[in-house]
Every structure is written in structure tokens, then in C-alpha cells.
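A short write-up of the structure that comes next.
Missing here: one protein chain of the complex. Every other protein chain is in place.
Coming up: subunit A.
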Amino acid sequence: MTLIPTIYNADTLGIRPDLIDREITSWADLLDPAFKGKASILNIPSIGIMDAAMVCEAMGEVTYGDKGNMTQEEIDKTIAVMIDAKKAGQFRAFWKSFDESVNLMASGEVVIQSMWSPAVAAVRSKGIACKYQPLKEGYRAWGGGIGLAKHLSGLELEAAYEYIDWYLSGWVGAYLNRQGYYSAAPETAKKFMSEDEWGFWMEGKAAEGDILSPDGKVMEKAGAVRDGGSYEERMGSVACWNSVMDENKHMVRKWNEFIAA
């Protein structure tokens, strides 16, 4: 399967700084008993397992050869740690969709959890403090792209190529950047963003004016700095990339054990 890259980002934990009275510095903090019943992890096996691995590694519970392609033993150990935490009542909920993560955080059911960048922005745009907390172990990164189905030919194939060209021509890229993602074609996206927006989202500069979300809502007031800083700072401290592991089937089954435990 071959894709042309369109989007990627570096993910970390989201926290409610107003409800947590200490510094959060490590992935291990997700399983800190201080947050018992107030933590959450995303329940999409291929992504959740990587967050879980970041946590287990930070705790010193499991060492990995390659977190992006774990062995059965590494998967089993990781899941065992998560099951223990679940049985001890560490988690308030698991989320699967964007909105669920926003609601859990905004309602205060959860104070620390796996999160995606626009979800943090969505919580903040409700006037609720939420931080996309950089952690010392680094980020879990992911990427996505568009692929062509092999049955395409003629006009359909041309239309598909044209769509991809449009997708990478800048408007979409600017939209994605304003959500806190990174467009895979930053030069074209830059043309559709103001200097201030580019400075805030990509260069880690303080916003000069209000920063608006793609649909025009005020997301950040003037003076705000993006959590994690510039593109180089964020993408420069990526610890692992999401992937489909060789042991994917085994991993999904173990993950289901965790959810059912």
C-alpha cells in the first residue's frame, strides 16, 4: 500500500492544569495513583498501545526493542500493566471519538488523558483550561495520507490525481495547520496563512493577535504560545511513530483483554 503523505502530528497527554496541582513531566504520570479514577486512554488499539508503551517505558516496567514493532512478549507485558491499572480503578473511561475526549476533559470527569491537538483546542475554546503537555520522554507521532484504489483508470484516475493536487495545494494544509496538525506540504499551506498564524502554529512565537480556529472561533488570545513550542521543538522530540505491527492481530486481541478486564 502506497500513500502520498498529507498530514502528521506529534501527540502527547492532555491535562487540566486547573485540577492538577503539580507539574506533569512524564508519560508515567498517566498511571499516578494521585489521578485514580480521573485518567483516560484512547481505545483505538493501534494508537492506544503506543501510549501504553510510552507509559510502561517511562515507569521502567517494560523495555522495548522497537515500540513501533513490538514482540508478543512486549505486548503482553504492556497489557498486563494496563490491566492492573484498570483493576485498581485508575481509569474513569476510555474514549474512541474526538468528541468523547473533549467531553471527558471539559466535564472534569478526567484530568489527564491521551488527547489529540484539536481536542485540546476544543476544550480551551469553551473557556476551560487544558494543556497539551510536552513530556520528557517525547511525543508519539503519527502520519496519514491518501492512496489510490487500484481499479481506478481514465477519467476517474485523473479526477483522483486532481483531488490530491488540490489537497496539497495549500488551502487544506492551512486548515489542518490551524487545527494544530501539520500539513505534509508546509510551503503551500504557508501561502494560505497569515504571518501571525504561521508564527504561532509553526515557529513557536507568541500570537500577536487572536488566533482563530478554522471555523472562525477565537481559540487563543493574543500573547499565547503554542504548547510544546515550534515545529522543530515538537517534531524534534518524537519518541515513536504509530505503525501497523507485525504482531497486529495478537496486539488487538490483547487490547480487547484489557478493555474486557
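The definition used in the following text is that a residue touches a chain if its C-beta (ideal position, glycine included) is under 8 Å from a C-beta of that chain, and two chains touch if they have at least 3 such contacts; residues count from 1.
One rule holds for everything that comes next: contacts and distances are computed from a predicted model.
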What name does the UniProt record list for the absent chain among "ABC transporter permease", "RNA polymerase sigma factor", "Helix-turn-helix domain-containing protein" or "4Fe-4S ferredoxin"? "ABC transporter permease"
Contacting the left-out chain: of A:5, A:37, A:68 or A:138, that is A:37
Give the residue, chosen from A:25, A:72 or A:256, that touches the chain omitted from the document. A:256
Touching residue (missing chain; options A:8, A:27, A:64 or A:91): A:91
Across the whole complex, list the residues on subunit A that are touched by the chain not included here. 1, 37, 40, 43, 45, 86, 91-96, 100, 103-104, 107-109, 244, 248, 252-253, 256-257, 259-261
